[in-house]
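Only a single protein chain was left out; the remaining protein chains are all shown in position.
The chains carry the letters A and B, assigned in the order they are written, with residues numbered from 1 in each.
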Amino acid sequence: MTQCPFDLTAGLPESPRRRRLLAGAGLLGGALVADLANAAAPAAKHVTDAPAAKGGIDDRYPFHGLRQQGITTPRPAAGMVAAFDVLASDRAGLERLFRVLTERIAFLTTGGPVPQTDPDYPPPDSGILGPVVTPDGLTVTVSVGASLFDDRFGLAAHKPVHLTPMTGFPNDALVERLCHGDLLLQFCAHTPDTNIHALRDIVKNTPDLLVLRWKQEGTVPVIAASASKRPESARNLLGFRDGSANPDSSDAVLMERIVWVGQENSEPAWATHGSYQAVRLIRNFVERWDRTPLQEQESIIGRHKPTGAPLDGKTEFDVPDYAADPEGKKTPLDAHIRLANDRTPEAQKHLILRRPFNYSNGVAPNGQLEMGLLFIAYQANLQEGFIAVQEKLNGEPLEEYIKPIGGGYFFVLPGVPVKDDFLGRTLLNA
Amino acid sequence: MKKHIVSLAIAAMVGGMTTAYAAVAPLDLVKPVADYKIYVSTEVTDLVAQTRAFTDAVKAGDLAKAKQLYAPTRAHYEAVEPIAELFSDLDNAIDSRADDHEKRENDPTFGGFHRIEYGLFAQNSTAGLVPVADKLMHDVLDLQKRIATLVFPPSKVVGGAAALMEEVAATKISGEEDRYSHTDLWDFQANVDGAQKIVQLFEPLIRKQDPKFADKIAANFATVDRILAKYKTPTGYETYDKLSASDRKALVGPVQTLAEDLSRLRGMLGLK
Partner (left out) sequence: MSDRSTLAAPQQLPVKTVRAALAVSILLVLAGLVLFYQATRFAQRAHSNNQRALSVEVGAHECTPSSLSVLAGPAVFNIHNTSDRAVEWEILDGVMVIEERENIAPGFTQSLSVDLAPGNYAITCGLLSNPRGSLVVTPAADAAAKPATLSTVDFIGPLSEYRVYLGIHAAGLASAAKSLSSSIQAADLAAARDAYATAHAEYARIAPVAALFADLDHRIDAPALYFDKGAQDPAFSGFYRIAYGLYGQGDTTGLKPVADKLAADIAALSTRIDALSMQPAQLANLAVRHAEQVRDRLAADAKTPYAKDSGTQFEATLDGIREISDLLTPLLKTDPSLGKALADNFSQLDATLKKLAASANGSPIAVSTNNTLSGQINALIDSLRRVNPALGLEHNASSS
């Protein structure tokens, strides 16, 4: 009998040896072979079965506190921002809106069974998460735009000092319908469906109070947790780690200084424990980026792509030594990270807490991909924070590959410290 | 036998991933770069002359003549875009589109060719365009002066071929460049001509590195030229809406492939 010349297992009766050989020939076979080698894993029976729940479905971040969740809270895999116009016509309506939001968010982030109602009526809950709403690490952060402080609600005198409508920077191509809003909600959870469920819940409960302007969902790549190493920053859609130099959100003193509005910020008293929020929808021209030599990509960003290390360092969390490189021979003077933070004492005044997501939408008329960064940053002083940093970045080489198309400036309301309190109370009582 | 197959596979993977090119003597790039500057200077001289005729027509209120001169004038700018856009202030002033400005067509900072295009083709009038025309003429002359004293960075020259094809892929394929006049095919050809010029100047060096690669690029340019030629008219090109869906589709492949292939030129010629 002639043996098939490509039968790798010919003449090998024992299955462990066969498996080893197949694993060795994994160069040719890839994942399929790995599956065969891992004979112990259970095979999925039906394609449309729900994937096994990942960890965290019962994660719960307490709603009540001095400050809102979703800022220094660890960032989960799925995010969404939704901007609204407020339809309430007076203060009473605005208060009602804030109370409804408070009540819904408190429930959604805690979880619990959905109330049973008469089937003759539309169900109050979309049912996406089933009869019991699981928290799934949900946080919903409520912020307000400059337009809320117009003559509708008599709040003009209480507007946070730096809150203005976002104006375009030189590289911007802002699309009006993707910008601004009276109110913005930031939803974050382990899975996108939790965010969608929360959004639909709020929309259903505010038909006469809110109408959507624009929304953008985003994700963050998940990596296997490693108990030993410091967690690495997630990558953005340019393939680079994004967040390496982000201030440490577990450093309470630092957060007090750079994120949370307090006594020293010359803001109205009601705004204490709030924060400024800069949201930017930044399209990435990914086809063009993927046609750029790797070395040029690294020079533009200022980091080594595979590791995220600065160009004069070894690991992602090494701090670049710009003083030793005054002419930019190691890290170009116009590299993104160097422009954003040149590591001088002056740069300490402009630290911001970034908490972005990657987004992937559709296809542009020219057949190119519409994907990019849902950029979100928090700071106690918008002018010294995001605006100052963006001004330093104006004209950077990265601008050939990015185009900000939307977003806005908002102010995150202080938290709800006790149960009978509600979001926005300090503002309405100011 | 098993080992043999495995090593064959490894060889195939590695062979496909890297191609070793011989080092190019940097001084071999001097003449092509110099010749490119001469080409750009000639195009810009033509741009100045034609912009003068164009803006004169606009200022004289000669709507028909201004419309006629719009596209042929712009072509000289589109051909040399890799160099022109080194001066971002002038590039913005001369060639920005409405959506780069907050208030779009009504934004007072919206000027240059496309602001005039909006007046001529969308509003069908030369009203209010005199200051825009004057500024455009001034900016084009400024561009000429700056290019005359610019030492052309070799990397921008060689990379310019890919940059022009990116332009085509991003705005010309979809007719987004000249949205009021629909004269995108003029600009399309100008971008392609500009890219072809650069490739032509460096062709002997490219061919020495990889004759098959040089042939592939030439074939793709020929395909693009052939399809665009179908839309030629005695005075220039048909409007973008005349581009058939099948021809548009037929253009996308070569354009994207040229963008990909030309993005390798700098590495191939030893430039960063």
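Quick note on the criterion: a residue touches a chain if its C-beta (ideal position, glycine included) is under 8 Å from a C-beta of that chain, and two chains touch if they have at least 3 such contacts.
Keep in mind the model is a prediction, meaning the values are calculated, not measured.
Counting contacts over the entire complex, the absent chain touches B.
Between the chain not shown and the residues A:120, A:151 or A:327, the one that touches is A:327.
Across the entire complex, the residue among B:154, B:175, B:194 or B:254 in touch with the chain not shown is B:154. Touching the omitted chain from chain B are residues 25-27, 29-31, 33-34, 37-38, 41, 151-154, 270-272.
Criterion: only the chains that are shown with their structure count from here on.
Distance between chain centres (mean CA atoms), chain A to chain B: 37 Å.
By the touch criterion stated above, chain B contacts chain A in their complex at residues 1-2, 5-6, 9-10, 13, 88, 92, 99-102, 162, 166, 169-171, 173-174, 176, 252, 256, 259-260, 263, 266-267, 272. Of all residues in chain A, those touching chain B in their complex are 5-6, 8, 21, 24-25, 27-28, 167-168, 170, 172-175, 285, 287-288, 291-293, 295-296, 364-368, 395.
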